[in-house]
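Once you've had a glance at the structure underneath, I'll fire off some questions.
All protein chains of the complex are present and in place, except for one that has been dropped.
So that you can tell them apart, the chains are marked A and B in the order they are listed, and the count of residues begins at 1 in each.
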Amino acid sequence: MSVTPAAPSLLGGDPARRRKERLVSRILVSAAMVSIVISLFIVLALLFEAFAFLQQIDLSDLFGMGWFPRRGQFDILTLFIGSVIITIIAMLVAGPIGLLSAIYLSEYASPRTRSVIKPVLEILASIPSVVLGFFALTFINPQIVQRLFSGATVFNMLAAGLGVGVLIIPLIASISEDALRAVPRSLREASYGLGARKVTTTLRVVVPAAVSGIVAAFIIGISRGIGETMVVAIAAGGTGGSLRTFNPLGPGQTFTGAIASLATGSDQVQGGQAAYLSLFFLGLLLFILTLSLNVIGDIFVRHTRQRY
Amino acid sequence: MADLPPTTDEPIIRLEDVSLFYSSFRAVRNISYPFRTNAITALIGPSGCGKSTLLRSINRMNDLVPGAYAEGRMLYHGEDLYGPGVDAVEVRRRIGMVFQKPNPFPKSIFDNVAFGPRVNGVKGDMADIVEASLRRASLWDDVKDKLKQSGMALSGGQQQRLCIARAIATEPEIILMDEPCSALDPRSTLLIEELMLELKQRYTIIIVTHNMQQAARASDETVFLTMGDDRAGYMVEAGVTSELFTNPKSQLTEDYVSGRFG
Partner (left out) sequence: MSIETPTVASGAVHRSLKRTGPHWPSLIFQGLLAFSLLFTLLALLFLLVDVLNRGLPVFTERGMDFLTSPLSSDPTKAGVSQALWGTFWIGVITAVVAFPLGVATAIYLEEYAAGSRLTRIVDVNIRNLAGVPSIVYGLLGLAVFVGVFKALNIGNGRNVIAGGVTVAVLVLPIVIITAAEALRAVPIAIREAGYGVGASRWQVTRQLVLPAAFPGILTGIVLSLSRALGEAAPLILAGAVLGSYSSGGADLVGQLVGPYTALPIVVYRWTTLPQEEFRQLAAAGMIVLLVITFIANGLAIYLRNKYSRSW
C-alpha cells in the first residue's frame, strides 16, 4: 500500500497566527533596541559636548586652584577630591552598618525581627535623596557635626558625607544580605558540627564565603556615593565655586554637585559657553567613573552566583 | 469529535537517520524506526541515553532550547516534520505531549482542557469537547461537578489524567508521554496504564519509561537506546516487545532488561 501523500500544507499552520507572531516579534525587538539607543545617545551627547568644551578652554584651566566655572577655572582635581572625601565618609558609615545589618538579617534574626527590620531598611531605601539632603543640612550638621567639631561651617563635607552614608546603608545591606544568604547551609552546618560557635561560624566561614558579594556591595555603594547629587548639592556647599580643599569640616564640591549648581545658577548658563559645556565634561567623567565601578562590581556579583 | 480512524499498516511516523544536537554536542545518533500506528511504543534505556531528547524532537519541543537542531528526516504522513515551511506550532497540535511531572495550568479544570482548542482557533462552546476529552481520560466522573475548580487542586494522579485530557482535546494523532507515571503512586500508575490501553485504539502512543516492567506490560513495541562511547545515544535494538524482552538479539539488550546495568 502506498503512503497517502499529505496535503501540501498539512503542517503549514494557520497563516494569520504566523503573521501575528512575526508582528509581535518585531515590536518586541524594537522595544529592546530602545535601551541600546538610549545608551548610544548618552555616550554621544556627553562625548560631543565634552569635546566641544575641551576645545574651548585652555587645558591649563583644568588644573588650577579651584572650581569656578563662571570664571573659567575648571580644576577637576577639586571636584575629584570632594567626591572622594564625601564617598569615603559615606562608606565609613554605610559599609560597617550595612554589612552588620546584613549579617544580622541573614544569620541572627528570627522571622519576627526580620519582618520588622526589613521594612525599616526598605523605607529608608525609598526616601528621596532631597529629604536626606535636608536632614543632613538641618539636623546632622547642627546636632552632630557642629557639636563635635566646633570648626565646622554651615555647609561642610562631613555632614554631606554622613547624609550620603545613611542613604547608602540599605543598598549595601541588601546586596550583602543576598551574598550571605547564597552561602549554602551545609557550610554552616559543617562548622557547627565541628563545635564552633555562631560568632566564629559567621565571621570565619560565612562571611569569607560571601566575600565576593560583599565586595560587590561595597563597590556598588561607592559608585552610588559618587553619583549622589541632591545631598551634596544641599549640604556640602560649594555652590558657585569651591577652592581645592581636603578639609571635611568646610564646604566642598563634587562632580555631581558641580553639575547641579551650574544648572541652577541664577544666570541662565546656556548655549556654547564654556561653563555650560563643562556640564557635559563633568558628566562624561562621572559616567566613565561610575560605569567602571559598576562593571567591576557586576563581575563580583556574577562571581558569587557562579560559585553556588 | 471524530470517529475511530481506520486501522492501517502504515507507520504514522517514520524516523530516517535522525541525529539530534545541542549546539555542537550530539545527543542522539542515527535513529531509524517506523512507529506503528495505533500501537504503544516504549522507548527504554539507561539514564542520559537520549530517550527524552528523542521523544521531544518528535513534537519539536527541542526547538525551544537555544542551539538545538536535528538532522535526518521524520516523516509524518509523508511530510518531513523538520522540512521547510513546517510550522512547529501546528506539529504540536497534531502530536500531543504529557510530561513527567503533571503540569496543569493555574486555571479551572474546564479552562485547562479548553485551552488547546482555543489557541488553535476553535471557537464557540467548548463544553462538548471538554466533556469528551475528560471522558476519554477517565476523569469525567471525578470532576464533572467541579469543572470550575482549579486544576491544581486535584491529586497527582488526577492531575496527570487532566494533562492527558488536555493533550487529547486538540485531536492529536499521536500522544507522546515522557515518563508520565514516575511522579505518581503505584495505584495511579496502574490507572494510567489501563488508560493507555484504551487510548491506543484511537491514538498512537510513544512513551519513554524507566520502568521496564511497565514497558513489558503495556507496550506493543519497544525501542532500546543506550549511550555510546561518544556520549551520543544510539539504537541498539527495537521490535515487538515480547520478543525483545524474552529473546533479545543483542547482548546489551539482554543485560539491560535483566537489570545488569542501567
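Operating definition for what follows: contacts are C-beta pairs under 8 Å (C-beta built on N, C-alpha and C of every residue); 3 or more make two chains touch, one makes a residue touch a chain.
Quantities reported herein were computed from a predicted structural model and do not represent experimental measurements.
Of the listed residues B:12, B:42 or B:97, the one in contact with the hidden chain in the full complex is B:97. Contact between subunit B and the absent chain runs through residues 59, 61, 64, 66-67, 89-94, 96-97, 99, 101, 103-106, 115-116, 119-120, 163, 166-167, 169-170. One chain of the complex is left out; on subunit A, the residues touching it are 17-18, 20-21, 24-25, 27-29, 31-36, 38-39, 41-42, 45-46, 48-49, 96-97, 100-101, 103-104, 108, 117, 119-124, 126-135, 137-139, 166, 169, 197-200, 202-203, 220, 223, 226-230, 233-234, 239, 256, 259-260, 263-264, 279-280, 283, 286-287, 290-291, 293-295, 297-298.
Going forward, only the chains that are shown with their structure count from here on.
Work out the mean CA point of subunit A and of subunit B, and you get 52 Å between them. Per the touch definition, subunit A reaches subunit B in the complex via residues 1, 3-6, 9-14, 17-18. Per the touch definition, subunit B reaches subunit A in the complex via residues 8-10, 76-79, 81, 83, 85-87, 89-91, 94, 120-121.
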